[in-house]
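For this view, one protein chain was removed and the others were kept in their places.
In order of appearance the chains are A, B and C, and numbering begins at 1 in each one.
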């Protein structure tokens, strides 16, 4: 049977990334409290393709995933990237894994427990020099009270759900829980899945006493991250789903240019949509 | 050239709806203020298929649309449905058109103008007895302040953006603008695209003075619709994107069972997702 | 502390459904092969609200879910609906649960195993007479080859990924796996997560030898369901993401009107979008 993918290509154009995209897969993720939790991921896996080959072998990506039994953690990412390079005979490898992550969180006064969901992403690149670049990312829903509305109004203040997206590069392993707690501590108030009336009073008053613009939220998070010498790079954005508008307010701070490691990583432009 | 679609089918199973789905098309819609406005629609068009035919002629749906020059209004829906039945040689026809609709709205105090966007849908069915059933639908973003949070908290009250979806059946033509204004008048406060500081003070205080649960919003809209004898049927839901949770609060009232006109209309179950 | 929700409402308008929407939650689902599998659900839970009450108690829905430890099956749905009615002091209850479901499936020739993902939904209503109405729903990706394109072209035939959505009501418990296998057996060919070259040859030839319109797919599924006397009602649609167009071809058959059980169920109109 012909192996078209293995044929020689004469266009002389190497491909930066080739592989599979939007594969859904059940995975287990390391969990600070329980040890591990089961969730469902959307996975992209790519390798580079040298100019002389016509195609990559797409089925090997999925086979690899099946063999790995889908145990995912920052700790085994480097090994996973290395295996991809071997199985696909490639010089660089990319994995992008997105999944909802659940944390038990008690209501602030009543202590009633509930589960909060957070969208998380872990992405990794191993380049042709075997340098590994990992990025950890969390989307954290928050509550934000508008300082301007509070200052100018006789009573009340508009507030809304917002979402903070935090991406970090780091020296040592970092828990998703730690990133999430950092973000939540910088909001007007954090968000819960169960609140009894005593709790609703508490979060209403706490948020009203702590009004913040999207600008304040990203600055407070950036301040904290700059003091943490485990963090080598970060990007933080806050988006408020304004309760007085049908569009969002948005602010974004990046700690510095994205590190370019080897030739394997060329960044994308304007990822606004 | 063979016409497979025209071949005889022997399975003896008529098809309720067959056609094209998710076609994007620029359309013009009748506008109460400007006469007409240009927008972009997503369109579904279906007919029934009698048991003896193997297939319908999909290209005719798109050809028809092109000939019509995409002028869409409730007034020409009946004619459009009739043409579909003729061109496709069918006994029943369905059209579903979804589009963003823009209305100029001035900020409440400063009078600064802006454009608000509303998702709208018009759907029509013409059955085998040539009875036409039209439904007009609007999604209206609103601001809602929680009555419980206000009552139990020393200061402030959680509030958030919500969305009301109103569907109506009616005797005489009804403007999308009228449906939208009805919904906006039943919110804690309506939502604007531009607000200067004097306006922000106004909408904050107005909303705080007018706290409403999702239950209140749907009841107030239902009350108003029940008094309007042009409305023969309605369905109204309110969804609050809670600022203290990562899920929504939801309420729904329907005025009565969906009218079944002829054999052409069999309703769908549980359309919750 | 005031209980605003418990206050008397004088508008005299009962609410059909009130509760929480779009709550994400990890659940375990009964699995024909493994016994159970862990997945992540999006959950809606509603009850009715009698005219004399101002509001429902939203926090109780999430508390209930937490106590249940999120074990979900068709078998315990009736009990869950009953508990909702008790905890919320309501006459009717609705639950809608959507989740990705994974089935191990071997490539047809090489036997290499992979995991296929299917979007599933289970919805249940318990009305004021304690009649329970359950609907089981699966989205099944399929491969479809166009019979017209094959018949008129010298070589080849356009084909594409499609999606079949099957909803059933039934007398006895029905496995999601059974619904999925029924749909897959009626496609030009089913879809796999891993295919080696010997498998790719097999599925290409199998699909090419078995061309089907969306009309054929829904008719073949309807034929099979009509012979199954465990199925009391069904709705089946097929949508082809046409490879020659940027829109879909679509067909839909419903076995008969949605059963109305008691006053609790009034159906929604035109759920086209």
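Methods note: contacts are C-beta pairs under 8 Å (C-beta built on N, C-alpha and C of every residue); 3 or more make two chains touch, one makes a residue touch a chain.
Just so it is clear, the model here is predicted, and its values are computed rather than measured.
Colleague: With the missing chain put back, one of A:38, A:68, A:128 or A:258 would touch it. Which one?
Modeller: Going through A:38, A:68, A:128 or A:258 one by one, A:258 is the residue touching the chain not shown.
Colleague: For a quick check of understanding: of C:20, C:49, C:176 or C:203, which residue touches the chain that isn't displayed?
Modeller: Of the listed residues, the one touching the omitted chain is C:203.
Colleague: Which is it among C:116, C:166 or C:221 that touches the chain not included here?
Modeller: The missing chain is touched by C:116.
Colleague: Among A:11, A:33 or A:171, which one touches the chain that has been omitted from the display?
Modeller: A:11
Colleague: In the whole complex, what residues of subunit C lie against the chain that is missing from view?
Modeller: Given the touch definition above, subunit C has residues 116-117, 141, 143-146, 148-150, 152-161, 189, 191-193, 195, 197, 200-201, 203-205, 207-209, 241-247 touching the missing chain.
Colleague: Please identify, in ascending order, the residues of subunit B that touch the omitted chain?
Modeller: Residues touching the hidden chain, for subunit B, are 1, 3, 23-26, 37-40, 59, 62-63, 66, 100, 102, 112-115, 117, 193-198, 201.
Colleague: Counting contacts across the full complex, list the positions on subunit A that touch the omitted chain.
Modeller: These residues touch the chain not displayed: 1-2, 4-5, 9, 11, 13, 15-24, 42, 44, 46, 49, 54-56, 58, 62, 94, 96, 98, 121, 123, 125, 135, 147-148, 151-152, 167, 169, 213-216, 218-220, 222-223, 235, 239, 246-254, 256-258, 260, 266-273.
Note that in this section only the chains that are shown with their structure count from here on.
Colleague: Touching both subunit A and subunit B: give me those chains, sorted by label.
Modeller: Touching subunit A as well as subunit B, we find C.
Colleague: How many angstrom between the C-alpha centroids of subunit B and subunit A?
Modeller: About 35 Å, centre to centre.
Colleague: At what distance in angstrom does the C-alpha mean of subunit C lie from that of subunit B?
Modeller: 24
Colleague: CA centre of subunit A versus CA centre of subunit C: separation in Å?
Modeller: Inter-chain centre distance comes to 29 Å.
Colleague: Mark out which residues of subunit C touch at least two other chains, giving numbers and ranges.
Modeller: Residues 1, 23-24, 62.
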